[in-house]
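One chain of protein is taken out of this complex; the other chains stay put.
Up next, subunit A:
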Amino acid sequence: MAHENDLNLKATELRLGLPGTDESDDMVSTANNNKRASPESVDDSELKANSAAKSAENETSSASKSHIVGWPPVRSYRKSNLQPKKEDSETGMYVKVSMDGAPFLRKVDLKVYNGYTDLLKALESMFKLRIGEYSEREGYKGSEYAPAYEDKDGDLMLVGDVPWDMFMSSCKRLRIKKGSEAKGLGWAV
């Protein structure tokens, strides 16, 4: 009934505090409008907010937010027993591998390899070729193939320059370059 609804609305409106004080007026306007409080009460509540923030900050000035003891309040049992799992630990991290001249592409799961040596060995066996030794200065020497990859920005990069973890998260696709094109990839000469 309309009357009851009215009462209900009033009941959920926040009108409290000692009658006639500024506080209750402020709260009424905030609750009524559900918008930003009117200018006078903004000052008031900003003051409160600031002082609250200040006093809270004073209490925790020595501890940054991320190192407050016991916050967020999670039971130590839960903390030590819940193993967070990375998002893609189940589906693997599959990237396409293309080789110049090969009729079709392959896919490899980067997660199953321990590092570059592992990955390169796997590629060598997959495509029946030799890739050669990596050196920072000269890229891959000793064969006509060089492994490259496309990163997040779409640039073609030589495999092996960055740490393995960084490679894993930035590699979108592998390309095995052959012959003269391989020469262009970071070979000093």
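To be clear about the criterion, a residue touches a chain if its C-beta (ideal position, glycine included) is under 8 Å from a C-beta of that chain, and two chains touch if they have at least 3 such contacts; residues count from 1.
Everything that follows uses one rule, which is that contacts and distances are computed from a predicted model.
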| item | value |
| --- | --- |
| Protein name (UniProt record) of the chain left out of view, among "AUXIN SIGNALING F-BOX 2-like", "GATOR2 complex protein WDR24", "LLGL scribble cell polarity complex component 2" or "A-type voltage-gated potassium channel KCND1" | "AUXIN SIGNALING F-BOX 2-like" |
| Residue, one of A:72, A:101 or A:154, that touches the chain absent here | A:72 |
| In subunit A, positions touching the absent partner | 11-12, 14, 16-17, 23, 27, 30-31, 34, 36-37, 45, 48-49, 51-53, 55-60, 65-66, 68-79, 81-87, 89-90 |
